[in-house]
Structures are given as C-alpha cells and as structure tokens.
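The complex appears here without one of its protein chains, the remainder shown in place.
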Amino acid sequence: MSMNEFKPKIVAFCCNWCSYAGADLAGNNRLSYPADVKIIRVPCSCRVNPMFILRAFQKGADGVIICGCHPGDCHYTSGNYYTRRRMALLFSMLDYLGIERERTRLEWVSAAEGAKFSQTMNEFVEAVTALGENKRLEDLRCKE
Amino acid sequence: MQRVTRDVLVQKAISLLSAGTVDRVLGWKAGEFSYDVTPYVFKDAEALKADFVFDDFCGANFSKYLVKECGKSEGKVLVFLKPCDTYSFNQLLTEHRFDREKVYAVGIPCDGMADITKIREKAEGISEITAEGDGFCVKTLYDGDVKLTKEEALAERCLNCKSQKHVAYDELLGEEGEVIDSGRFTGVEALEAMTPDERFAFWKGELSRCIRCNACRDVCPACTCEKCVFDNPKSGVENKAIADSFEEKMFHIIRAFHVAGRCTDCGECSRVCPQNIPLHLLNRKFIKDINGFYGDYQAGEEAYSRAPLVNYTTEDIEPADAVKKGDGENA
Amino acid sequence: MRKISMDSLSALFEAISGTMPLFLPVDGKEGASYKKWEPGTEYSKALNTNKSAKDFFFPQVENMMAFKTEGKNIEVLDLKEDVGPFAIFGVRACDLASFSILDRVFLSDPVDSFYKARRDNAVIISVACSRPQETCFCSAFSIDAAAPGGDVECVMADGMVYLEAKTEKGEAFLKNLEAVTEASDERAAEAEQAKIRERIEKLPLANLSTDAFGGGKTMEYFNNPLWDELSANCLGCGTCTFVCPTCQCYDIKDYNTGKGVQRFRCWDSCMYSDFTKMAHGNIRNSQKERFRQRFMHKLVYFPENNEGIFGCVGCGRCLAKCPISMNIVKVMKTLGGADNA
Partner (left out) sequence: MQRVGVFVCWCGSNIAATVDVKAVAEALKAEPGVVFSTDYQYMCSQAGQDMIKEAIREHQLTGVVICSCSPRMHEATFRKTAESAGINPYMVEIANIREQCSWVHKDIPTGTEKAIILGRAAIAKVSLNAPLTPGESPVTKRALVIGGGIAGIQTALDIADAGFPVDIVEKKPTIGGKMAQIDKTFPTLDCAACILTPKMVDVAQNDKIRIFSYSEVEAVSGFVGNFDVKIKKKARFVDETKCTGCGLCTEKCPQKKVPNDFNLGMDMKRAIYIPFAQAVPKVATIEADYCNMLKNGKCGVCAKVCTAGAIDYKQQDEIIEEKYGAIVVATGFNPISMEKFDEFAYNQSKDVITSLEFERLTNAAGPTAGKLLRPSDGKHPETIVFVQCVGSRCDACNEKGKEYCSKICCMYTAKHAMLTRDKYPDTDVYVFYIDVRTPGKNFDEFYRRAVEEYGVHYIKGMVGKILPEGDKLKVRASDLIENKQINIDADLVVLAAAIEPDKSARPLATMLTASMDTNDFFTEAHPKLRPVESPTAGVFLSGACQGPKDIPETVSQAGAAASKVIGLLAKDKLLGNPCVAGSDEMMCNGCSSCERVCPYGAISYLDKEFRMPDRTTKVRRVAQVNEAVCQGCGACTVACPSGAMDLKGFKNNQILAEVDAICR
C-alpha cells in the first residue's frame, strides 16, 4: 500500500433496528471492511434527510450510503418505503446534475446480514475509490 | 392576444364587488410601460376602471398571494386564475395554506403569456408592445417596429403549456379547455441524453450565475414556509449568498426536493430569475421522474390528493434502478 | 482625444490586456455581464450589464479572515488578497455615478480597506449611452449619459470609438495605448453627445422628477399610508438589491469548515426578513417596513446625509428585474404626487 493512495471518506447512515445491528453482526463475525466507512446511527432510514447527504459531500465525503431494513421489515412498518422514494428521486437528481451516481447508494441490510453488510461496504468503497476524490460536490473551503 | 378582454374582467369584478360577494379584487395593475404590470388589490370600481389590466404580460400566478391576502379582511377576495394558476391554488388548498371560504375564484382562459426577457433579446428600447395576429409588434425607440412570432415572444412555460383546463374555480369565464399533452419534458430529456460530464458542465454554467436573490423561492407557490431552512440560522444550511460553488447546488437541489411532488410546474421560478437560469428544468426532472417511477401525478390536479413523496407502494423502484431509468429509458 | 475604429476594438483590448487584466461586458445567457477579456472575447452590444459594475469593488462574497483551529489552539489568518491594477471597459454613466455613492460609504472614515484597494487599482473606461433604453432615468439624478466620466471616457459614433482621458490616471493609460489609437478632434464625439442628449429627452421617463424628495423629508413620507399598497405584494426577495449599483449593505458571517472558521462578508438585502437581525429580533418586522426602508434610504435618508445626493442612479435594472414590476419609479410617482404622475 503506497502512502499517497487515495482513501475515500465514506459516511454510512444505518437504521438502528436492522442495518446497525447488521453492522454489529459483521463485527461479531469479524467480517472486515475498509475503515474508510464511518457509521451514523439513525432510528430509521427515513430519518435521513437529503440535506445530511449533501452536507456530507460538502464537508468532504466521497461517498454516502444509506442502509435500512428490507422493504416490509421496517421496525416502524413503512419508514423505509419513504426512504426508497426519497432516495430514488434524490439520486436521480444528483445524476441529472452530472454527479457520479456511484457516490450514493441505498442498500437493505437486515440484522441477520452481517456478511451482506461487510460485502456491501467492500463493494461501495471499491467503487468510490475507483471514482477518486469527490470534485463535483465539494466545498473548497472545507479542503485543506 | 388574450381571448378574454380586460373589460370583461373589470365588469365581472365590479358586479361581484357591488353584489357584496367580494370586498376586494386581486388583479393586475397597469405600469409605466406595456409590460410591467404589478399584482394589486383593488378595493373599488373606480380603481378597477382606471388601472386594471389584463393582457399578454399578466403572467404572475396569484395563488400564493392568497396565503397572505386571506387573513386581511372578513370578506372574500376575488382572484382571477389562469388555468395553470388553478393547479397551484389546489395544491395550496391541499396544504391548508389559505381559507377557501375567503376566496372567490374566477377561472379565466389564457392564450399564453409573453416573456419580456425573450422580447428584449430581439428588440431594444421598447416603447410599446401590441398583440398583432398570432404574434406581437414591438415599437422601438431606435429600430422602428420589430415583428415577433408567438414562438419568439411567448414564455417557454406557455409554449409548453400543460393544461388549458381549470381544476378549481367558483365561476368560469369562457369555455373550459383541455389538459394538453405538451412537450414540456423535452428539455429534461435532452439533458438526460448527455454524458454526466456534459450535464455537469451545463449545470455549472447555469447555477454559477445564481446570485441567491431568492426570487425563485419567494415567488414559488410551493414555497410558503413560515421560515425557509435557508433563512433559518438554526437549520445548519442557512446562507445569504453563494460563498462557494457547492452552495448554489445545495440551495437549488434542496429547494427542488422540498417542492418535489408539490410543484405544479407553473414556471414562475424561471420567469422571475434575474439571471435567466432555467430553474424549471430541475423541477421538471422531478415531475418526469415521479411520473416514470410512480405513475402519472400532477400536483394540484386534484385538491387533497396525496403527494408522491408522502406516499409509497411496496413495489416501488429501487434508487439504483431509478437512476438508470433516468438515462432516458423512461422517456 | 484619441480614436480607434470599432472594427479594431480587439486590438485596443489586447493592448490594454498586455499591461493589466481587462474586464468588459460580454453577452451570456443572462444578458451581458463583465468578464475578463481574452483573445476572441466579443464586446457586448447591450446597453448595460445585467448586474451592475459595483461587484468590482464590492463583490457579493468576500473572504476577510480565517481562524484555524488545531485541538484547542486558534490561529488568525489574514485572507486579504493582493490587488493589482485592472481596467474596466464599458462602464455606463449610471454605474459610474454609483461608484461615487459607494465611495461615500466605504471610503469615509473608517475606510474599508478591501474596497479601497480595488478602487485605487482600477482604471475605469466609461462609454456614453448611444441608445438609452425605455427603463433609463439617470437624467432625473442629473447624470449625463452622454458624458459619463471615469478615467477615460468613450463615445462611439459612426464606427469609431473616441477616447478622452478625464483623469491623470486616464491620461497615463491612454498614453500607453497610443500605438493602437490615433489622434482625433472632438467634433464627431461632441456631435454624438448632442444626439444622445436629444434621445434622452425623449425617453418615456425623461420627466421623472426628484423635486419631491431629498433630505429633511422623513416625516413627510415615513407615515404615508400609500406605503401599504406599494409594498402589499412585494415578495421580499433580494432581486432589486442585488442588481442595484448603489445598494451597499452586507452581512458578516462565519463558516465552519471543520478545520477552522472562515469569516466572510456577503451582500445582504434590507428586503429580507432576517436583515439586521439582532438579539431581540428584527428591527423591521413587516415587509412594509422593509420596503419603506429601501426607498426611504435612497430618496430621503441618503441625500439627507450626503449633501442632497440621492441613493439611486436611474440605471433601470430594478425596473427590468423585479418579479412583480414594483420599483423606484412607481414609488416616486405614487408618493411624489402630481409632478410625477
């Protein structure tokens, strides 16, 4: 590993009931994924405001992933259905503005899917690393 | 040229005033020139006779004014609504933003409104603009008469008019029109067909002109928040100017997202932008996506309908597929 | 007086650019706006730019300083940029007049050093308005669009541009351009100026009068009931303020970059609900009060404090840009009574 290899900053919003527990399970099973991923716990994926995602990019994130319960399994019955609509429209809009679509992702990870959590994060980090630094949604003031 | 004349509207307003149905009239007031009409609340027949205008420059959508105007007196206010204004009217009703009982809405036909910015590109030093047949004749200070076709003079939103039908009114003047299968998404489709690099360059060129005057927001009938997040220091995203190119994107993405599923595509945002940014291309992207992802939905078409972003089905499209669909597959 | 043919303008621009950066109106999607000249850049034919020329001296956003934090330590960084000489070509009389209004604010004690640095370094080449527009009313403020002034004054007539130095700085500047210009007498330029003055007299707003306004009129207008209807439908946006060449209000804000704090100033608008917001709230709570402030400032308060000089130059941008077509001319005509109607 060379010293100046690009290490992306990844913010992962995980719902408390499924995906955060899935991440814990990945830990229990020692299923590794890059340390570039930092998790923020939210009660439900529907708590994730598009503003949080844009803010992450503004402050220097290179990728943002949102993880929630599988459709139909939401602890709050319907929260993730709203998430799905909001993110479908938001991601499509970001794509429309010419921002790389691989920088945002929504995944359904259950509390039992530690392996899926780890695999998803590995894939996501790989995809974002391939894109390189986030230039299109950056705020120059927040750069070094 | 509008098929309904100013005199008809004035007469209607005076008769409703004298019958006591309404105690004031929200209308357009003549300005200094042929084109600079101002929204104005007329209180009596004299003022109406003197200053009321209705012509090809009455583009302002009055629906939003009702939010402020309704509380001002016990009586009803008369409002004239063009077909596209009625969609905003319904949407505001859906969101409980004004008291329907305090309004008397008269639907009026519209033959498209002229865009003074577009006319200025063709004619400088305008001393008078008159409708002439299907187009316009612009008398200029230095270049004589300049003739403009409808396409050269009408606002983009009117050339791509989505509906001649009034979806809300107490009374209708003239014949009811139809919903139009317009080409309003062609601009969005053209962008979708570009590469991401081209799209990024396009939007950079457009949004970098933004001066954050907030005119788009302040005129928007979907933006009636008591306090906008961008004005609220507690929101964490408040700002008064575009201090970094990121903020122009933040402002316009969030604004478009906040009105997604609620935007009636009235086009006021693009009309008022002092920097000519085609802001409707953002809102229309959301409208087109919503139609493509969740089935056709026109905000305001039906009062009290459930907007797509406060609704769901268990079979909705996944975001990854949605983004791919934006490549033009859902054209 | 020097002259150069319109067809050779690019040679003039190239010559100026050889010594300092040159900015001039260029057509864009928004209309004309000032851009830096590069080979191939076309000078706009538009009468005036979409936004005013005040941005050169008082930009919308300007970084002032930064606080860099490291753990619990803090370091203050000066972010003032070094400003070198630059030239602005194509400034019209109204915008030029606006500079002297801004100077009264920014160059009076305490002097705004950011503003002053730019102002001192600028060479302003004005252009007389051969084709004033229907929205123009600079004559109401005794501004002569035929002789705008500046460091160098240009008059364009019959395919020629006539340049005349108006200041020492301008003389030096023109001297440097002798290779691309030739000497000329004043006749053609003066003839054009006379024509321009005739045109101005025929403009629709030519009769607009400021007689009803000025210092000492605060009580006459402040409680005028007409403010209610004038402001009734104002959207409270900042369009008029931001296109205005004389509006000079700003806010100073801090931005947390995560690594420290960047302090910047940016334009503010008295039309905004959070303008001059203080601990107790706003000093002007209704849109009527805010609207009144903007026009009272331009028509009464500013002249009261500045030897009768009004805070408006009649550029007409707000007439063209206000989303509801409410503007200073309508305010003057409504409040000013029969003289103006």
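A few remarks follow.
Order as written gives the chain letters A, B and C; numbering starts at 1 within each chain.
Assume a residue touches a chain if its C-beta (ideal position, glycine included) is under 8 Å from a C-beta of that chain, and two chains touch if they have at least 3 such contacts.
Since the structure is predicted, the reported quantities are computational estimates derived from the model, not experimental observations.
The hidden chain, counted over the whole complex, makes contact with A, B, C. Among B:E95, B:D170 or B:E302, only B:E95 touches the chain that is left out of the view. Listed for subunit A, the residues touching the missing chain in the whole complex are 9, 11, 16, 20-21, 23-28, 30-33, 35, 38-44, 46-52, 55-56, 59-61, 72-73, 75-79, 82, 86, 118, 142. Touching the omitted chain from subunit B are residues 71, 94-97, 224-229, 232, 234-236, 258-259, 306-307, 309-311, 314. Listed here are the subunit C residues that touch the chain not shown: 71-72, 256, 258-259, 281-282, 285-286, 289.
The rule is simple: only the chains that are shown with their structure count from here on.
By count of C-beta pairs in contact, B-C exceeds the other of the chain pairs A-C and B-C.
Subunit A and subunit B have Cα centroids lying 36 Å from one another. Rounded to whole angstrom, the centroid-to-centroid distance between subunit A and subunit C, based on C-alpha atoms, equals 47 Å.
Note on chain placement: the centre of subunit B and the centre of subunit C lie 30 Å apart, centres being C-alpha means. The set of subunit C residues that touch two or more partner chains comprises 255.
Contacts with at least two other chains are made by residues 243 of subunit B.
Listing the residues of subunit C that touch subunit B in their complex gives 28-31, 46-47, 50-51, 60-61, 131-135, 199, 202-205, 229, 232-233, 235-239, 241-243, 251, 253, 255, 264, 266-269, 272-274, 319-321, 323-327, 329-330, 333. Against subunit A, in their complex, subunit C makes its touches with residues 255, 257-259, 262.
Per the touch definition, subunit B reaches subunit C in the complex via residues 31-33, 35-41, 60, 65, 116, 120, 124-127, 141-142, 205-206, 209, 211-215, 217-219, 231, 233, 239-243, 268, 271-272, 274-277.
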